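Here the complex is missing one protein chain, while the rest keep their positions.
Our next item is subunit A:
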Amino acid sequence: IYSPRVLLRVKPSVNSLYLDVSGSSVEQKIYIELKNTVPCVRLLNATHQIGCQSSISGDTGVLHVLETEADLDWILSTGPHPPYMVLMEATFFTRPTMMRMKNSTRVAGVAVINSNTTAVESFSPHTSCPNQNTGVYREDYGPDLANCSSTVWNPLGNSMSYEDFTFPIFSLKDDNQTQVMRKCYEDHNMRVNGSAPQYPLCAMQLFSHMHAVTDTVTCMRRAEVCDPLSDFNVWASIRPINASAKGHKNNESVVIAAARLDGRSFFWDIGTSAEGTVSGIVTLLAAAHALYPVTQEAPPVRNIFFTFFQGETFDYIGSSRMVYDMKQDKFVINLDNVHSVLEIGQVGLRNGQKLWMHTDPVSRKNSTVDEEVINLVDNIKSVASTLNVSLDEPNTTQALPPSSFQRFLRVQPIPGVVLADHKSSFINRYYESLYDTAAYLNMTYPSDLSPEEQMEYETEASKVSRSARLPDQHCQGTYTSNSSYIGTKTFSHCISCSLSLSPSLFQMAKLLYGFLVRSNNSWFSSLLPPEAGAKGRSSILESGPPQYYIGLRQDNSVKSVTRFVQFVMANATGTVTSLNQIQCQNPNDVPGESKDLYSYHWVSGPPSANSTEGDPYCVRTSVRLAKALSPAFELPEYGSREYSTWTESRWKTIRARIFLVASPQLEMLTLGVGVTVLLVSLVLTYFISSKAELLFSSTHETPNTTY
């Protein structure tokens, strides 16, 4: 059923490769196909369409490189060859420029060169108030806090990602290809002393036609046009919970430790989200790593329930689904089992920064909740004071920053804290943009290290490098807060906490490397099942960082980031068993094992000394995946205001190519010559054939005479 979808969704780079091979030789003389292009695609929600698209046969325009203000003027008003295809460095990719282009009919499309060096001071194409309408603050819940009226969380946000562009916008990787484009521009389109360039001109064509229009309500009504954004949440608990029984669990009280899994940028499937998302993921994973052994020795009073919510960028898809399922008793626990929530937000701590504990002022009006929150905050503070990290509370009347916790508060008052590196508005200058990368978190490596050496680099460099200080503080901050949280403030814990710091630091380095620099490393491949980590087609490991855009999961496959988190969690909170591969698939047959309590995974294992292949084993863990598809599509209520309604349009071709266009004069000349030739030959042939008898007088006599 899904095979056509697979065909439709070929990654752009693969697509262009294919076309390279198949083009005719004439086509190869005319066109240069561009590889490594990423389009901006159309997304839709209950009321709007956002993103970009081209016409169905692609949009073509004369190439113009935007380098100065004068170029913009040339493109938008004075240039004689509209429409223009604008090629620009990322520095020009700003809202004012883009909006001027959007309002002009002289722009056919835009290609942005995405270089690795960050040239802009700050850039966030996201909204200034993320997830404004689906958070907890509304008319009936802290109306004075709704719509970010008290705190604008992302003041740098210019909402460009939420504009609807009628022309295609592509992101190009900066490489030889952009050099070729520049050369084509310089050879053919450059103005000489301000006069218009002569034909033939260099032009570009972009294909990114989107099938869906208007909004989710419209596109879901028409089949095969758009698909809801969806993937999976990852959850795990310190003490196993029977997953086959849904609904309320007696004698179970859990503390939810949460982080979000996804991010986005202006372009499709680019979402580096280093500080925005990865800092939280990595911190929570490291905390789980450090906490699990401790809790096995001294079981905490309450169970710790780790969750990683997917799709939070798009109106809290993952958390709203989990809360919905809890409410419907379709999840392993329900809301009454939730004692409190501790969420890790953006924690890209740099030297000298504080960690802030955000709480919800509205639910704290309830005295029991307030008491718990104060208790919580005090615990965290008291442990933090013994360590080298400063923790503080912002003004208690301030609203919660955008966080999954808000979705829990929407249903019932639950005590909770959101940890973040910002007091009020975000410190992150590149929130949900393609600049929020490892480089922004000061993760730099000496150039002479091999990937494997890089992975373990930070531990050795912890004395000197700033980047190493970052995970150090991360770990301390969250580890202490978590351990204090379970209500065991004994000495032994603090000691184990400090002791666990050095392995955690090592762990942090590996985590950051895998999630931000290169997922194809020996550690990740040892944690994954052999088929997913193997070198080959089914491998989900890449030579770059994984992308954090949620995307769609039509064929029930799991996004690579989700898999990584799942198996790193399995490693952190699982135990190695002696089951063989077949038993691992059917552990219920083995006494003492239960598929209800645990999930079992056959993983590659670390490579041994004498072979590069790992020694696979079966790991038993409480880690599970839970569907992260917005309840709006489950109900279904495509116009829902309560739940996320984001869908992604389908498309057929994503392509970009450059070529020359001939002058209209030459084209008309060709046509003129053609028509003349046709008319002359018609007249001449008619004339000759009517006079053939006369001209070839011997025609009929010859055959017989020649024998």
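Note that a residue touches a chain if its C-beta (ideal position, glycine included) is under 8 Å from a C-beta of that chain, and two chains touch if they have at least 3 such contacts; residues count from 1.
We adopt the following convention: contacts and distances are computed from a predicted model.
Missing chain, UniProt name from the options "Exocyst subunit Exo70 family protein", "Gamma-secretase subunit APH-1", "E2 ubiquitin-conjugating enzyme" or "Response regulatory domain-containing protein": "Gamma-secretase subunit APH-1". Residue A:L671 is the one among A:V301, A:I582, A:L635 or A:L671 that touches the chain not shown. Across the entire complex, the residue among A:V38, A:L156 or A:C184 in touch with the chain not shown is A:C184.
Even with one chain removed from view, subunit A keeps its contact list with that chain: residues 24-27, 29-32, 60, 184, 200, 202-203, 205, 657-662, 664, 666-675, 677-678, 681-682, 684-686, 689, 691, 694-700, 702-704, 706.
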